[in-house]
Structures are given as structure tokens and as C-alpha cells.
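Below is one structure; the comments refer to it alone.
Excluded from the complex is one protein chain; the other protein chains are retained at their positions.
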Amino acid sequence: MKELEKQYKKILSDYMIDKTEKNLYIGQNFIRQLIQKNVSPEDVVSIHKNAIAQIFPDRIKEVQSAYDFLIEVMVHYGMAHREHQSLLQKQAEFEIEMNIATNIQKTLLKTVIPQLSSVDIGMISIPIRKMNGDYVHFLQDQEDYLSVAVTDVVGKGVPAALCMSMVKFGLETLEYAYKDPSYVLEVINRVIEKGVDDSMFVSMFYGCLDIQNNIFSYASAGHEPALHYRANENTFYSLEAKGLLLGVLPEIKYSYNKISLKEQDIVIIMTDGVTEFRAHDDVNSREMITSLIAEHKHQSAQQLCNLLHKEIERIQDFKLSDDFSVVIIKKK
Amino acid sequence: MTVKSSVEIITEWDIVAARQLGRNEAKALGFGTVDQARITTAISELARNIYLYANIGFIEVERVETEAEKKIVIIASDKGPGIKDVRKVMEDGYSTTGGLGAGLPGVKRLMDSMDIQSIVGEGTIIRTEKRLC
């Protein structure tokens, strides 16, 4: 502190004599040093007071008590300042923790896209915040069956991510029953209903493709209807399936439907981040999606997913308002 | 040598008396202007908390002068509602968002150390020290 006082006195008296911009600049650099060394505001006033006392020994008497008053005031500012600093540090710690959690979630909820010889699969899932409230789960049994679950947790961020881990482990324990969409939804519903609070739900579209017989069976729990492009008719059909969101009521039954999936047919499953445009409620998103897919139907499933994302991002001025996930399945 | 004095906090003006006592003792011990201001501010905050939340309590100021050390000890005690979660009131941001006036973490930083004993429904004793170095 003594050394700092000496330097400050020198800088201040130089300025009192020359009064140039250069003096002020030197002062600024010095203050930077003080801040770095965590010198409190009340100490700065005290340093100033002592410097004045040395530069103008005969005048300090008049202003001494004014400086003492300022020191009292500055103690309070110093308190607020230090609290602020400590909060900043806390925030940095939270951020580190958040990043770790995000990475864990990424590993935990990593989706592996199956590679099959007769089915082309594409997927994209992009969180709006750090943590994703959407989750896509694939399951395959050789070249016989492929099942897919596309889920969206109500809400975003950390609570959604926590809930999603539960869904994932539910789906994993249901490996034995993946061919029955109704059963899968009914079990997951029970898991969520028991596990989380009244305002937390999940929507899920669950589909299972019998690859050998070209049959796609699907069920929905409050999820955005999927789209089915029939190549031979060059037409889109909405895969409507009624069913309540998961986690609202304990004993819910879900029904499932079947369609036949022919060569070059496409199934598009998405979350509401794809179809709901907050700022553009005049856009008919499903129409836009179908015409885009129809136009580029010869591209690969993954290319179609990327294209859809790019286009919708553009329509929303590159500010998506929700987690965004699409799965596209194309029969080769 | 230890010199003890105390002020009873009942009205807002007793806070001023507690401040005065703290400043006199800090000065007598040899603390400089800035530290006097810090100690006084700490006392002021503790006394204010008593006045606002416990209605009645005491601020005790101890001046400790031995061969080994010189320090000032402040003890704020009350028979108020007590603090349910001491860890929480010692967290930064709690008082500013919860409306508890200047926070205890701030007081702790003005001093060197702080110790809180509190029982819900019985009261609170806060002991805080600052050494002269």
C-alpha cells in the first residue's frame, strides 16, 4: 500500500503541474493496476487524501473531514462492489458447471443414426439453449426392424434435459417391446407420470418399421403429426394419431395405426420447433415443408433434414424460437 | 487487557450510539480512518438488523490488547426470530434479493472473521473481529 501511495502521489502531483492528457493516461493505467490488486474504493479515497496532505500540507486541514466523510460513503460502495465481484465469480462457477452438465447431456443423450441397406435415415436436432429439450432415439434389429422415438419435453433448458434422461432410460429398458408402439407409450407415460411434477410432460411420436414387410406402425402421445410422402401418388399424408401427452394422467391407453411404406416413400417426423413459427403465424409450415420435400425428394434423407433446417431458419430470420428436431426415413 | 462496553438497541438512534462506541474503541486501539469507517459500518449494519428484525438486542464492543495481538471484537445479540438457514444468509446476493438490508457477507468482508449462532425462535448471536496489523 505504501508503494501505491507513493506512485499515486507522484502521478497526481505531475498532473497538478502539467495538466496534460498524457498525465491522465498514466493515471488511467495506474487505476487499472489498483483494480487488479483489488484495492477498495475507500482505500482509493484514503490514498488520495494522503497524497493531498503531502502535496498541500497547509490546505489539508480545511478538507480533511470532507475526505473522511467520503471514505465513510465509499465503504458502502466498496461493500456493494465486492458483493458484485463475488457474484460474478459465482456466475463463472455456474457457467463451468453448466458446461459440464451440457457435455454430460450430450454424451448421455447422443443419438446414433443406424446405417441400413434398405432404409435411408436422416436426423437433425438442434437445441435453442445449451441443453436440448428434444430427443431422438433409434433402435434397430438387424435389417428386420427399425424403431424411432421423437420426443419433446415441455419447457426448455435444465429441467427439460433432466426429464429427458428419464425418457431415454425408459426407452432403453423397453428394448424387448419396441415393436408395439402403444405399449411403449403406455409404459413411458407411467414412468413420467410418477416421476415428475404436474406441469412437466413429454410429447412423443413412436414409429416402428417392419423392414421385410414394409409396414410402418406408429403411435403418438400429443405429438405433432408426422408426414408420409407416397411416391407412387406424389402426395403427402398426415400421420394422425390421437393420444394424450405423456405424464398427464396415469393409466392412458394409446392406439396405433399402420401404413405400408413403399419404395421411395418418405416419412418425416418432427417436433413443434419445426412447425411452430412464433413470429410468423401466417406461414403454413406444413405446406412449406411438404413442397420443399417434394421438390428435393431425390436427395438423401440427411440432406433433406439439413435443407429443412436451413430453410426454416431462414424464414425465422435465423432466430429459431424452440428446439428443432427432424427425422426423415426414406425407403430405398 | 480487554475493555468491554455495550449499547442496547431499541430505537433507531441507538444505532448511532453503537456506531459512536465502535469508532471510539477502534480509534483508541489505533485503527486508521479507513478501518474505523469499516468497523463502524459493520456495527451499523449489525445494529440495523437488530432494530429491523429483532426489535431489541445488544451491540457489545470489546477492545483486546495483549502482547500477541490487538483486535476489536463486536458481538451483536438479540432474542429475535433467529435465522433458519445460516448458510443461506452468508451467500452473496441473498440479502440484496431477499430484502435483508446490507448483507452479512458484506459485513464479514469489512471485518476479518465472523461467527453466527442462531436458533429459530430464540435469537441470534453474531461475533465478528478485526485485528490491527
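The chains carry the letters A and B, assigned in the order they are written, with residues numbered from 1 in each.
In this section, contacts are C-beta pairs under 8 Å (C-beta built on N, C-alpha and C of every residue); 3 or more make two chains touch, one makes a residue touch a chain.
Keep in mind that, in the parts below, contacts and distances are computed from a predicted model.
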Options "Anti-sigma factor antagonist", "Response regulator", "Serine/threonine-protein kinase PknD" or "Phosphate transport system permease protein": UniProt name of the undisplayed chain: "Anti-sigma factor antagonist"
Missing chain: touched chains present in the view: A
Residue, one of A:Met164, A:Leu209, A:Leu227 or A:Leu245, that touches the chain absent here: A:Leu245
Residue touching the undisplayed chain, where the options are A:Glu83, A:Asp180, A:Glu224 or A:Asp265: A:Glu224
Sole contact to the chain not displayed, among A:Glu72, A:Asp120, A:Asp152 or A:Asp265: A:Asp152
Chain not shown: contacting residue from A:Phe201, A:Phe216 or A:Phe324: A:Phe201
Touch residues of chain A, complete complex, unshown partner: 152, 154-157, 197-201, 203, 221-225, 242-245, 248-249, 272, 276, 278, 281, 321-322
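The rule is simple: only the chains that are shown with their structure count from here on.
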Distance from the mean Cα position of chain B to that of chain A, given in whole angstrom: 45
Residue ranges of chain B touching chain A (in the complex, touch as defined): 32-34, 37-38, 40-41, 92-93, 96, 102-103, 105-106, 109-110
Chain B contact footprint on chain A (complex, rising order): 42-43, 46, 49, 68, 71-72, 75-76, 79-80, 82-83, 86-87, 90
